[in-house]
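See structure below.
Note that this complex is displayed minus one protein chain, with the remaining chains in position.
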Amino acid sequence: MTMAADIRPGGGALMRRLWRGGSSKASLLFLGLIVLCAVAPSLLAPFDPYQQDLTKRLLGPVFSERYDAAHLLGTDQLGRDVLSRIIHGAQITLLVSALAVAVSAIAGTVVGLFAGYRGGWIDLVIMRIIDMQLAFPVMLLVIAVVAVVGPSLVNLILIMGLSGWPRFARVARGSVLSAKEMDYVDAARAVGTGRWRIMFHHILPNIMSALIVYASFELARMILLEASLSFLGLGVQPPIPTWGGMINDGRQYIFQAWSVSFFPGLAILALILTFNMLGDDLRDALDPRLANE
Amino acid sequence: MIRRLLATVPVLIGISFISFALIYLSGDPTDFLLPVNTPEETRRAFRAAQGLDQPFLVQFLDFLAKAITGDFGTSLRFQQSAGSLVWERLGATGELALAAMVIALAIGIPGGTIAAYRYGSVTDRAVRAISLLGQAVPNFYLGVVAVIVCAVWLRILPSGGRGTVEQLILPAFTLGFGLVALIARVTRSCMLDALRQDYIRTARAKGLGENRVVWKHALRNAFIPVLTIIGLQFGLLLNGVVVTEIVLSWPGIGRLAIQSIYARDFPVVQTIVFLSAFTFVMLNLMVDLLYVVLDPRISYK
Partner (left out) sequence: MRGSLRAFAIGFAASLLAFAAVAANAQSVPRNRTLVVAQNFDPQSLWPNGTTASTNLNPGGAIVEPLFWVNPRTSQLEPLLATAFKMDSPTAYRVELRKGVSFSNGEPMNADALVHTLKVFVDGAVTPAYALYSTPLDRFEKIDDHTVVIHTKNPYPAMALVLTQIHVIPPAYWQQVGHAKFAQQPVGTGPFKLTEWVKDDRVVMDRNPNYWGTAPKGVERVIWKPVPDDTARAVGLETGEYDIAASLAVGAAPRIQGQPNLQLVSVDSYRVFNMILSTLPKHQSPLLDKRVRYAINHAIDSDAIVKNLFFGKARVLQGQLLRKQQLGFDPDIKGYAFDPEKAKALLREAGFPNGFDIDFKIPSGRYAQDREVCEAIAGMLAKVGIRTKIVALEGGEFLRQLRVQELGPLSFVGLAPPDDPHFQLSQYRSDWRYTFIQSAELDRLIDEGVKETDVAKRGALYRQASRLLHEEAPTVPLFLGVDFYGASSRVKGLLPTGDQRIYLYGLSLE
């Protein structure tokens, strides 16, 4: 898991290297499409995702037996357009998982940097807290907290985010420990640079690549966590569409209308594959030893 | 080593405290355990009988004092010892987790190794894509689809329950498939590292067969980080267990945990959290020990 931080490709070079790989190209294009959906869902979606029509519920996609030409991917249990809900769902799904990762990345990195840089008893205490959090069954933690504070969107993001911080803290701390001994850090210290400045201006940029790779895997994990919470009835509040919630709602009608859960399932599958592939490719691209082969 | 063991004590107490506080804050179990229209005096008497009217800290210290002696209290919902409720289901969950891990390793390690060996090739991409599939579908959906395909359409496997080998296949697959991606990925990246090492060149130079070089020498070294990941992913496994046990009617701890949280059954939740934290700590300790066995260069002095 450790990453050599001595050679850093610039952003442009990184993108070029990523783009070279065939699968990355596909991943980046797909991600672009999803981001487009998330940014401007109303432009792309043929219908209002909340508009119900109880007389047109559980229609199949256009190539099935029972369909309505207007609804490309069919309708859900309340007669809402599945395609429109998937497009709008991209927004919430991405928002929730991205913000949750941001929360855990920021919290974890700050704590990890601090622990690694300061060392001593502070490090020891923080490591114990990390152990504690890692040993705590995440799902039970999230359920208990959601039950206490209520499942609003903000709460959900915070809780999911807090469930992931120890991993970031570990990555950050490990990288700091090795970076601390580097010459440039010594040099900065010698000229009297402040502790926080060293941490954020000199050490953080060096471990950034490791964190970004990790974040892409975490994004995938958060999407699944939100889906699992929906399964337990603790996900994002209805009627707001999220892919995980749509799969869970549609699951009940799997025999009558397989499409209701299938298409959001496909969307999740593609997005998670994309995040994971990108994460792998990013790692390879960032790894200077592989770059030259 | 002993210091490490001692360091786990505050961790376990801290975890117990947090889970106790969370469940305590999340509401009064009386609401759930008695019908909603029960008269108020009966509720009060029930609370007193179960010790629920005590202040929070008293309840917690009471729990802790008993827990040290191995007594986790009496389940509010079942009126049975919480320890024995968990114990009765431990075997089922252990069996499921073990089987899932075997499946995940059996697919993940060879997959990751082949991907690394054929780095950048179509095989690499294909193996990665397949190994990622399991992680890319929420496992409740994977479970449902697997049941419909195997139990309803093909009629080759039962839809749920525990007892026979056939009944284990679907839950183990549902749970294990999600771990394949992770194991394959770590194996791949560690193998990439290992294959570039000097000793591999030496081994090849000595004229050892490619198979022997890859599967014995390189994999042996790559196996250490894989083990660490397995240890750290125990929590992830437990999340999967909750969902899998519900979808496939597996009589384990995950289901008990969810129902106990919903019913605010403090003692049972406490026992499960404590037990899983303990298992996590012990597993990681064992992984550290295995390091020593696998890699003679590391030793704890």
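Per-chain numbering from 1; labels A and B assigned in written order.
Quick note on the criterion: a residue touches a chain if its C-beta (ideal position, glycine included) is under 8 Å from a C-beta of that chain, and two chains touch if they have at least 3 such contacts.
The model shown is predicted, which means the values in this text are computed figures rather than measured ones.
Residue-wise, the contact with the chain that is not shown comes from A:52, picked out of A:52, A:178 or A:193.
Set against the missing chain, the residues B:67, B:99 or B:114 yield one that touches it, B:99.
One of A:232, A:247 or A:272 touches the chain omitted from the figure, and that residue is A:232. Considering the full assembly, B:144 is the residue among B:144, B:183 or B:277 that touches the omitted chain. The missing chain lies against chain A, touching residues 50, 52, 54-55, 57, 77-78, 143, 146-147, 150-151, 232-234, 237-239, 249, 251-256.
If you put the missing chain back, the residues of chain B touching it would be 26-28, 31-43, 45-46, 49, 77-80, 85, 88-89, 91-92, 95, 98-99, 102, 105, 144, 147-148, 151-152, 155, 158-165, 168, 216, 219-220, 223, 227, 246-249, 251-252, 255-256, 259, 262-264, 290, 293-294.
Criterion: only the chains that are shown with their structure count from here on.
Separation between the centroids of chain A and chain B, computed from CA atoms only, is 22 Å. Residues 7-8, 10-11, 14-15, 18-19, 22-23, 25-27, 119, 125, 128-129, 132-133, 135-141, 144, 148, 181, 185-186, 189, 192, 196, 225, 232, 235-236, 238-239, 242-243, 257-258, 261, 269, 272-273, 276-277, 280-281 of chain B touch chain A in their complex. Partner chain B is touched in their complex by these residues of chain A: 1, 22-23, 128-129, 131-132, 134-141, 143-145, 147-148, 220, 224-225, 227-228, 231-232, 244, 247-248, 251, 254, 261, 265, 268-270, 272-273, 276-277, 280, 283, 289-290, 293.
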